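Right, chain A next:
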Amino acid sequence: AADTLKMGVVGPHSGDLASYGLPSVNAAKILVEQINAAGGINGKQIELLIEDTVCDAKTATDVATKLVSDGAQFVLGGICSGSTKAALPIYLDAGILVMSPSATNPGLTQSGDYPNFFRTIAPDDAQAQLDVDFAIDKMGYKKIAVVHDKGDYGKGFAEFAKMFIEKNGNAEVVLFEGVTPGAVDYSAIVQKIKQSGAETVMFGGYHPEASKIVTMMKKKRLDASFISDDGVKDITFIKVAGEFAEGAYASGPMDTSSNPLSKAAVEAHKKEFGSDPGAFYENAYSAVLAMANAVKVAGSTDLEALKKALQTEKVDTPVGTISFDERGDAIGVGFSVYQVQNGTFVELK
Partner candidate 1 sequence: MAQPILHVTGLTMDFGGIRALNNIDLDVNEGEIVALIGPNGAGKTTFFNCVTGIYQPTKGEINVYNKHKGRQISLLGMKPNQVTQQGLARTFQNIRLFSQMTVLENVMIGRHCRTKSFIIGALLRDKRTLREEEEIIQKSHQILEKIGLTRYENEFAKNLPYGAQRRLEIARALATEPVLLLLDEPAAGMNPQETIELVSLIQEIAAEGQSILLIEHDMKLVMSLSERIFVMDYGKRIAEGTPEEIRHDPAVIKAYLGEEVDA
Partner candidate 2 sequence: MLKLEKVQSGYGNILAVKGISLEVNDGEIITLIGANGAGKSTTLLTISGIVPCRSGRILLKGEEIQSLESDAIVKKGVVQVPEGRHIFPQLSVQENLDMGAFMRTDPRKVKDDLDYVYSLFPILKERRHQDGGTLSGGEQQMLAMSRALMARPQLLLLDEPSMGLAPLIIKQIFEIIQKINQESNTTIFLVEQNANLALQVANRGYVLENGKITISGSAKSLLENQDIRKAYLGL
Partner candidate 3 sequence: MITFQELKRSFFISLWFVFLTFPIMVIRVDSIEKTVQWRWMNMLYVAVGAFILSLIFRYMMRRKEGQSADDDEETSTSDQHLIHRWLTVPRYRNIIYGVMLTLALVLPLVFSTYQTSIMTTALLYVVLGLGLNIVVGLAGLLDLGYVAFYAVGAYTYALLYHFFGMSFWIVLPLGGMLAAVFGILLGIPVLRLRGDYLAIVTLGFGEIIRLILENWGEFSQGPSGVSNIPRPSFFGIDMSLDTALIYIYYLMIAFVIFTIFIVNRLQNSRLGRAWVALREDEIACQAMGIDKMKTKLAAFSLGAFWAGIAGVIFAAKTTFISPRSFTFIESAIILSIVVLGGMGSIIGVIIGAMVLILLPEYLRFLSEYRMLAFGAILVCMMVFRPQGIIASVRRTYTYNKKETADGEGA
């Protein structure tokens, strides 16, 4: 009906990547319930259209046509950069805004091919730059092992990291390799890192692999530090790796834990689902807030109007007070490096 707003939520809700897709669904459900309870946006209730893409390009395009047919007006998601890329042209053709909490491939915004695409996460290159600067300039490491999980996200990050290290010139990449996600044992690669004499491991990928690697590093008595990305800056990382996570670094949106909105978001999840939120939950939460605000300000769901609102309006979100640049990346998602200390991520100033 004309008096509801339809929001698509897409991502992997089954299969191996479900744990990255389902938190977004939770974020959308919580927020939409709140918004609808408060009378909706401009008097219109939001209706969720939740669709599983399994992070598969073919399914993602089919889902996109489905959402277009079903009359979705804006979409949260695209968890993986790949399937998001595949689906974006279809959304673009229908004039639908898409905002991803987790697709970090730089090309998504920088190529200019997808003007309807926005995201609440920093692209690979920005994070890689931050981590490299931290490792070389701040910590003074000379030998860095760059490791990734062979995935879209992790390898993208790692390649940028390698490039920036080489550009910086003050340190060398002593190892550049991918590990196989889901493998039962990482001791061989850890021994190889040890052999390479690296002082730090820079890892691109998600927390399951990261926790396996840090655990194995400690178990094999490898004394290098560990620096990683936003996919690792997740409470699950600390939970899973436990004491072995102690001292590890990961970059992530600035200042979230002291941000009251962030706390509220996490609380809401615990209340609703009885568990800690999973990966990219806060990014998804922020994306929903930003889109809701844009719709409210623009007073319509017309793509141009929404874009304008997103680019001009600042919104308070768990990841900071943000607006978006003309390419679609969030401004104001300050990134900083965190360290695991006593079982929590502590922001390093």
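Note that a contact is a pair of C-beta atoms (placed from the backbone, for glycine too) under 8 Å apart; a residue touches a chain by one contact, two chains touch by 3 or more; residues count from 1.
The candidates were selected such that all candidates are chains of the complex that A comes from, given by their letters.
Nothing here was measured: the structure is a model prediction, and the numbers come from that model.
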Direct contact with chain A in this complex, candidates 1, 2 or 3: 3
Footprint of candidate 3 on chain A - complex, ascending: 13-15, 50-52, 55-58, 61-62, 65-66, 68-70, 80-83, 85-86, 89-90, 93-94, 105, 107, 113, 150-152, 155-156, 159, 178, 239, 274-275
